[in-house]
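With one protein chain withheld, the remaining protein chains of the complex are depicted in position.
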Amino acid sequence: MSTIAENLKNLGVVLPQPPTPLASYVGFVRHGDLVFVSGQIPLKDGAITQTGLLGAGVSVEEGIAAAKICAINILAQVNIACEGDLERIVKCIKLGGFVASTPEFGDQPKVINGASDFIGQALGERGAHARAAVGVAALPSNVSVEVEAIFAVR
Amino acid sequence: MSTIAENLKNLGVVLPQPPTPLASYVGFVRHGDLVFVSGQIPLKDGAITQTGLLGAGVSVEEGIAAAKICAINILAQVNIACEGDLERIVKCIKLGGFVASTPEFGDQPKVINGASDFIGQALGERGAHARAAVGVAALPSNVSVEVEAIFAVR
Partner (left out) sequence: MSTIAENLKNLGVVLPQPPTPLASYVGFVRHGDLVFVSGQIPLKDGAITQTGLLGAGVSVEEGIAAAKICAINILAQVNIACEGDLERIVKCIKLGGFVASTPEFGDQPKVINGASDFIGQALGERGAHARAAVGVAALPSNVSVEVEAIFAVR
C-alpha cells in the first residue's frame, strides 16, 4: 500500500502552505483525534482561481477543478495538524461542499466530486467519507465552491 | 418503553435499503461512537419524490413530506451502521436541514420539522437533537430538501 505522500507525488500535487483565513478564525482546530477544517476556497498561489455561479457562466468542469483546489487546501491544513506526517491521517470523516448555484442548477454532486475524488485518490481506503453537497446563493469573494471537512488523525 | 423497531412499525415505516450515493462518497462514516450520515434526499423506491423551490410552487406540506423521507433514509443508513440493530442507537445528536428556497421563503423550520418530528417519533427521548435549518439556492437533482445527520451509537 502506498503512502499518502506517494499518492500525492503520483497525482502531481504539492501541498501548499495553507492559505491564510480571510477572517478572524483559524484554519483548523484539533480536538482529541478529530480535526475540524475551516471552509476552504479555490485559492492557489495566493490567487482565487474561480468565481461565479454554476448555472450562469461557470461550467461543471470548472467547478470540479475549483473543488479539487479546495480539497488540496483542506489536505494542506490537515498536514499542519499532523505536523507534516500525512501518515498520521486515520481517515477523512466528512466533507461539506457548498456550490454557488443558480436556482436551476442541480449538478452539485458532480462538482463536489472534484474534491471527493481527489481525497479518494490521495488517501485510498482512508478517503471514503460522508458528504453533503448543496447549492448556495453566494460564497466569500464570490468564489464558486467552498469545502469544509472533518478528519480523524493520530 | 417501546423499541425503535416497534415505533417504526406503529408509524407504518419500513426502512428501505439505503439509496446509493449519487457520487464518489459513502452513505455514512462511523468513527468511535459517532456516525456521520451523508446528506439524504427525498428518494423513495429509487425515485425522487419532490423537486422545486419552496416559495415557488412547492408547498410547506410537500416540503414536510420530503423532509420526512430524507429522515427515513437517514435512519436507513444508521440501521446499516448498527448492523440492523436499531437499539444500538444512543441518540440523534444533530440534523442539518437544507431547504431549496426562494429569497422570500422563511418557513424552513416548519419544513425540516418533517424530519425532526419523525426522528422524535421513532427514537423517543433519544430523538432530541440539535439542528440548523437554512434555505439554499438549489440542491442536487433539483430536490426540495436535503438533510444530513450525526448520531451516537453503541
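We call the chains A and B, going by the order they appear; numbering starts again at 1 in every chain.
Keep this in mind: a contact is a pair of C-beta atoms (placed from the backbone, for glycine too) under 8 Å apart; a residue touches a chain by one contact, two chains touch by 3 or more.
All values reported here derive from a predicted model rather than from experimental measurement.
Across A:Val37, A:Ile64, A:Ile93 or A:Ala152, the residue that sits in touch with the chain not pictured is A:Val37. Among the residues B:Gly57, B:Gly84 or B:Pro109, only B:Pro109 touches the chain that is left out of the figure. Listed by residue number, the positions of chain B touching the unshown chain are 34, 55, 91, 93-95, 100-110, 112-113, 116-117, 120, 128-137, 150, 152.
On the side of chain A, the interface with the absent chain consists of residues 21-29, 31, 36-39, 53, 56, 96, 98, 100, 102-103, 136-142, 146, 148, using the contact rule stated above.
Please note the rule applied: only the chains that are shown with their structure count from here on.
Note on chain placement: the centre of chain A and the centre of chain B lie 25 Å apart, centres being C-alpha means.
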